[in-house]
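A protein chain is absent from this complex, but the other protein chains hold their places.
All chains are identified by letter, namely A and B, in their written order; residue positions are counted from 1 within each chain.
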Amino acid sequence: MKNFHAEHHIQSFGFYFKTFVLLAILMVATIVAAQIPDWFPGTAHFLKETMVGSILMNTIALGIASAKVYLVVSNFMGVKFADNVTKMYALTGFVWVTLMGIMFIDYWTRPWEEVKGWENKAPGAMPRGSASGDDEFGNVGKQQEIRPYQQ
Amino acid sequence: MSDVIIGTGKGTAVGAPQPDPNTPRVNYLNVSHTLSSWLLTKDHKRIAMLYLFSISIFFAVGGAAAGMVRAELMFPRGSLLQSEGYNRMFTAHGVIMIFFFLLVAIPAVFGNFLIPLMIGARDLAFPRLNLLSWYLYMIAGTLGVTAMLFGGVDVGWTFYTPLSSMYSNGQVTIAILAAFLAGFSSIATAVNFIATIHKMRAPGMTWDKLPLYVWGHYATSVIIILGTPVVAMTLLLVVLERTFGIGFFSPELGGDPVLFQHMFWFYSHPAVYIMILPGFSVISEIIACFSRKKIFGYHFVAYSSMAIAGLGFLVWGHHMYVSSQSMYQGTVFSLLSFLVAIPSAVKVFNWCATMYKGSVWLASPMIYAISFLGLFVIGGLTGMYLAAMATDVHLTATYFIVAHFHYVMVGGTVTAFMGALHFWWPKMTGKMYPENIARYNALIVFIGFNLTFLPQFVAGYLGMPRRYHYYPAEYQPWMILSTTGSTVLGFGMIVPVFYLLWSLKKGKDAGPNPWGAKGLEWETESPPDPHNFHHIPVVTAPVYDYDAEAEERELQGEN
Partner (left out) sequence: MAHVADSHGHGHKPEGVFEQYEDLHQQQSTYVLGMWSFLVTEVMFFGVMFMSYLLYRWKYQDMFYQIHHDLSWQLGGLNTANLLFSSFAVVMAVRCAQLKQNGSVLKWLGVVQLCAFGFLAIKAIEYKAKYDHGHLMLIPGNNFQWHDTAIPAGIGKLFYSLYFAMTGLHGVHVVIGILIFGVMMLLYAKKSHLVQNDYIPLELCGLYWHFVDLVWIFLYPLFYLIPK
């Protein structure tokens, strides 16, 4: 109950406006970051074709999105001034949704098992083991390298 | 905050004088009699009664489907149904029982009725949302039964793709919409419970004094709000794929069918806990009351509910060992599945320890509670066989699985539901049912249940696949045993309907506290006042303030 009065303190126009300006800046930043490979062709190879560049670009894009989400949740949605229970629930959803990501272990480790006779040629099927075939989904390349196993 | 202090200690402080028999006291049942006063009610107790009425109907429909399935399986070459009819029948049984009975039964009936009473509130936080949830449930149920009647669904309650999204020609879309709406109905209930339990507790009702019933429902609500939307969305994607060809799961459309299973079981394993945790919470109340002891290890039982809610989300892959999931992922899920047994075992051991040196009274709710213990232990331990990858490859999709989850769902949840019904019926209606008949009936349920499902463990272990209705003749003895048992079980489910209805007319008045139980709900009149409490109580006594020794001394003295 004690915390509750804090929640009802009315925030100033300046506080909300500053938050909005920050959000706008972040939005511009994410657009600019995405256009850099096109605007500066010198960086294109590093940012588009290498693993490090790719991870960097994705991290920047999602990092900025997360910063925006943080600003909206804490300042606009008032979680910053809310009681602890509300804070907990505000956090829970975002944390819990990542648990679904456990399933990526499955997709990541499936190719480790090379099960003979399980080559799946159905179009679009996730490659399993030594899945082969130049199907219309482009399951070529990496999978073909382990072909010797299939003899 | 409140005017008058009522201790929760001695179980006598009812705020009003005993009613004069000639002018009946106003309670939530007789406050008004029109149909609209029921259909538009915002009273959580009336909504609970609406739910009790409607889930009973769906339970009967699902039970009838089960009866057809069992009758069909009497003979290895079938008797009643064609293959398609059989598929539709077991799907009807599964969909109705899970989405319209098990997931809803205890929270929507007893949770609705008791949570405000137990925490000393006038109502749930959002009464209109509560009523809305009942209407959503009814629309969903009507849609579901419609789908079963007009064409049926033959995909099983799991709606696996691409069968459900591409090939099946039943009323899959309608059935899925029904499950979707039922999901939102339970989300509405869960949001209500969470807000109520956090914010509406009476002064002095700290988390340490909260009945375990409320703890269990809190954990259930958390699972519902975190899990149910996932399955709702997943099923919606199946509908999109089926009707518009938007491909997420069908290989032909570029998707991955196993993705559906990941998403589905992300919810549907925790859904098992949505069904069983309210059962646990009922059992905690009954065992404490009829052993006249404080629950042994109160905090462990309370926190183990939360642990189950959390860990339950990390084990879904144990349903997918043979579904082309990678074995490395399977190993992780297998380990985690063993871990989730710990909090359940904590509960069982604590209940046993509560009964030890208690003053045990074998009233009908207690008989149900004790049979719950035995049946749930069997159901839980056979789950360990299935959590181990190697044995699961042999046992999966056999009758072993069927027996396992019926031991948890029927032996657990339905038994707990019957226990709750008998325990709180005097509170809900103010009438006592014939106790001796109820006790014998509890035994009949126990025997019928075991006769139905123990043979299925054996048949499954010997290799009989589930969902088949043509089977080798060598399995027939087990199937006959099982069908016989299901008849007994069905009888045991029908008898209470009669004596409970009889008690409404002719039963003795129960009085506010027929069991001598502790807890705020027993300090109201039976049936409770429309506003629950005459004054919001202030809780001073500890939770489960029983004294087994004093009880025993009193009994000795009487003899």
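Keep in mind that, in the parts below, a contact is a pair of C-beta atoms (placed from the backbone, for glycine too) under 8 Å apart; a residue touches a chain by one contact, two chains touch by 3 or more.
All values reported here derive from a predicted model rather than from experimental measurement.
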{"item": "Contact list for the unshown chain, restricted to visible chains", "value": "A, B"}
{"item": "Touching the absent chain when the full complex is considered, from B:L50, B:L237 or B:M493", "value": "B:L237"}
{"item": "Positions on subunit B where the hidden chain makes contact", "value": "1, 3-4, 15-17, 121-127, 129, 187, 190-192, 194-196, 198-200, 225-230, 232-234, 237, 240, 244-248, 253-256, 259, 263, 531, 534-536"}
{"item": "Those residues of subunit A which, in the complete complex, touch the missing chain", "value": "1, 4-5, 7-8, 10-11, 13, 16-17, 19-20, 23-24, 27, 30-31, 34-35, 37, 47-49, 54, 57-58, 60-62, 64-65, 68-69, 72-73, 76-78, 82-83, 85-86, 89-90, 92-94, 96-97, 100-101, 103-104, 107, 123-124, 126, 135-138"}
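The working rule: only the chains that are shown with their structure count from here on.
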{"item": "Contact footprint of subunit B on subunit A as seen in their complex", "value": "85, 92-93, 96, 99-100, 102-103, 105-110, 112-113, 118, 122-126, 128, 137"}
{"item": "List of subunit B residues in touch with subunit A within their complex", "value": "198, 226, 230, 251-256, 258-259, 262-263, 266, 313-314, 317, 324-329, 332"}
